[in-house]
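Every protein chain of the complex appears in place save one, which is left out.
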Amino acid sequence: MTRRSPFVVGMLAFGYAFLYLPIALLMVWSFNDSRLVSVWGGFSTRWYAQLAHDTRFLDAAWLSLRVAAASASLALVLGTCAALALVRVRRFRGRTLFALLIAAPLVMPDVIMGLALLLMFVALEQAIGWPDGRGFLTITLAHATIALCYVTVVVRARLAQTDPSLEEAAQDLGAPPAKAFVLVTLPLLAPALAAGWLLAFTLSLDDVVVAQFVSGPGATTLPIQVMSSVRLGVSPEINALGTVIILVVGAGIAVAWRLLERRGR
Amino acid sequence: MSRVVAADPVIRIEGVAKGFGAVAAVAGIDLDIAEGEFFSLLGPSGCGKTTLLRMLAGLETPSAGRIRIGGADMAGVPPHARPVNMMFQSYALFPHLTVEGNVAFGLRQEGLPKLEIRRRVAAMLDLVQLGELAGRRPQQLSGGQRQRVALARCLVKQPRVVLLDEPLAALDKKLRRQTQFELVRIQNQVGITFVMVTHDQEEAMAMSTRIAVMDRGRILQVGSPQEIYRRPADRFVADFIGDANFFDGIVGGPGEGGLAVSVEGLAAPLLAPGDAPAGSRVTVMVRPEAIRMGEDAADGAGNRLEGIVAGIAYHGDASLFQVALASGRMVKVSAAAHDLGRGDAVRLWWPAAGGWVLR
Partner (left out) sequence: MGAAVSAWGRRALVALPFGWLAAFFLAPFLIVVAISLAEPRIGVPPYLPLLDWSGGGWPRLQASFANFALLFDDAFYVEAYVQSLAIAGLSTLLCLLIGYPMALAIAGAPERRRSLLLMLVILPFWTSFLIRVYAWMGILKDEGLLNGLLLWLGVIDQPLVILNTGIAVIIGIVYSYLPFMVLPLYATLERHDRTLLEAAADLGARPWRAFLAVTLPLSLPGIAAGSLLVFIPAVGEYVIPDLLGGGDTNMLGKALWEVFSQSRDWPTAAALAVALLAALVLPLALLQRIFRRTEEGG
């Protein structure tokens, strides 16, 4: 089994086919006039129309987008601080514990995170009356907590590649520490910061388990809405929704790819 | 030892020490550097020279002692407020700025008017001969060009002192020689004090007005290149700088030209200048180029040895001969091309003044 043997290359092709099959099917089904998956009823956009008028989905989508944006921004700030702390501050008390806390949520099963956060919110509410009920705030806090660890990984990788003497040189040339950071390090981190924010945004948008635990009445995120629709039976609107997401993401990646290529040289 | 300079030194280091945890990187250094000097901190890696340099820049704080620059105490003064600029080993050029942006960076921090900044940057780029590359990014430059940008970036701010951290380490040999001349020329032209850190003793000798040899956090000797080469303070310095023959022995007493040192395996005691009590253990150092070979070795007060040529390393301008004495000891002799070949018997001679006694 060498790197270029037919078997290996064949497996790669199979792997891609495997990965993209559901995506392709979603797109096909979304334009299928029939509800059935194995029967082609003709090309139709009725499911998209239905989706566009389904207030449940629209409201849920709006909530999810707001939560994702808020939690991603929070996660970005916290995660960047954490990355800076781990890479630039040489030693500090509790560093091992800190590194552990940063790494743990990455591998912790969602159900445990969800349960733990809910139990804490409940206990907190009992003790000091905040948070007042569960909804937008609690979901945002929960998502930010998980996402910040991912942001740390992304920013840390980039930071480790950055020459620390660049910031020292900026200070040596007369820029006070904060200004040196903003003028020199931040521009160099920019791609990692953008990637981190997008990653956090995607994770939040996609999360169903933690949201189910920590959300409350009236705070239905898009994934929760999708889950309940699925449980109620076949819902071809979801194919349309999936296709929309795929196209948006695809377009976004194409744009990002083009930008990176232009920047690259 | 010219460690302390009489007139107002631009840098005065008093009792400075720096430890990292349990490790003492720098242990109690006193040093004065005069205005306009090209001063080198020379030593093997880990000797503390870079730490000392960074303390001058303000990037590290001394654990003990005091640093004065331009007469002012630098305690608590951050790097951006010091009249000092540093050229980093990696050059630390800002990749997201052009050459012009890099050189102008320090002037922008001073809040100077745009026109003046542009004028000074252009003048500096001309000085280092990079005028045409002003619009390029560092990634598009060669190593030598990047180094010049880094230097220009420092000099344009007209600091009292420029610190250089192994400035030539990343360049290939030929470029290094050229750049050595360049740096000295520029320093003479602008008259700013340069303090350079290097592990390359040839470089330090070629460029500096004075050198401080360091090892394990301490200064072993400070002096001009000639002083350090001819009269090293101890064996470490003698060994670190240039090539040398070492003869361990015991001082017999005063001899012609200095002391007579009896060395095991040699018939006659070696004569060399120095100062040590009789009976003490010393080492006689003799540089390879001080020894002369050939049957027509001169007469007069000096040291004579006989041996057989064991090896020759041809170096173009001169060759390094390894001569084996009867006792088996190897003596290194540097001489211009000779008719001698391997296996030839040869007589060695050097005047007493050609050696030096180390304690």
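All chains are identified by letter, namely A and B, in their written order; residue positions are counted from 1 within each chain.
In this text, a residue touches a chain if its C-beta (ideal position, glycine included) is under 8 Å from a C-beta of that chain, and two chains touch if they have at least 3 such contacts.
Source: prediction; values computed, not measured.
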Selected from A:Q50, A:S73 or A:T202 as touching the chain missing from the view: A:T202
Subunit A residues touching the omitted chain (full complex): 1-5, 7-9, 11-12, 14-16, 18-23, 25-26, 29, 36-38, 78-79, 81-82, 84-85, 88-89, 92, 94, 98, 101-105, 107, 109-112, 115-117, 119-120, 122-123, 126, 141-142, 144-145, 148, 152, 164, 167-168, 171, 177-178, 202, 205-206, 208-209, 212-213, 223, 226-227, 230, 238-239, 241-242, 245-246, 249-250, 253, 257
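By our rule, only the chains that are shown with their structure count from here on.
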Rounded Å distance, subunit A centre to subunit B centre (Cα mean): 55
Contact set on subunit A toward subunit B in their complex: 163, 165-166, 168-177, 179-180, 183-184, 187-188
Subunit A contact footprint on subunit B (complex, rising order): 57-59, 78-80, 84-86, 88-90, 92, 94-96, 105-106, 109-110, 153, 157
